[in-house]
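Below, a portion of the complex is reproduced, with chain positions unchanged.
Note that the chains take the letters A and B in the order they are written out, and that residue 1 is the start of every chain.
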Amino acid sequence: MDKVKEQILKRLSIVEGHLKKIRKMVENEEYCPDVIHQSQAVQAALRKIDEIVLHGHLHSCVLHDIHETKSQKEKLVEEIVDLFRKSER
Amino acid sequence: MDKVKEQILKRLSIVEGHLKKIRKMVENEEYCPDVIHQSQAVQAALRKIDEIVLHGHLHSCVLHDIHETKSQKEKLVEEIVDLFRKSER
């Protein structure tokens, strides 16, 4: 788990670096489509982080059966569908 | 479950109807942005269907514990993360 955490924090550092670059591009009034491409790359990097976080979450939830009661299981299902729904926008 | 199936089939009929409308719009050379809006509405309707299908799937998998072995559970986790990844594009 600590290894996954480390990996996520490393990816977050990269995202932070790219975001600083976007700020500089906007300040320097660089070519607009280039700014948007850079922003789209950051969004893709965040989605990749989401995937890693989701994977870790499901891995512990499903494999270790931490949802024991029916209502806990229902909560897990709603949660996954909710993340799926929001990931689509 | 049959009720969910019925609901999905009904939504698919609506999508089919909208798709026919898009065909007619293209044939009649209607205003392009209107065609795209119609197509985006169809995509949103399909994503809603995906949500319903996913909900039904998880409901039976997680609540009824049909994944018993470790490798079955791992397969379920990979499957959900894969759907999540693809939903983002």
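One rule holds for everything that comes next: a residue touches a chain if its C-beta (ideal position, glycine included) is under 8 Å from a C-beta of that chain, and two chains touch if they have at least 3 such contacts.
Here the structure is a predicted model, which is why all the values come from computation and not from measurement.
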item: Copy number across the full structure, from 2 displayed chains; value: 4
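Everything that follows uses one rule, which is that only the chains that are shown with their structure count from here on.
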item: Rigid-body rotation angle, chain B and chain A, from Cα fit (steps of 5°); value: 180
item: Rounded Å distance, chain A centre to chain B centre (Cα mean); value: 22
item: Residues of chain A touching chain B in the complex; value: 47, 50-51, 54-55, 58-59, 62-63, 67, 70, 73-74, 76-77, 80-81, 83-85, 87-88
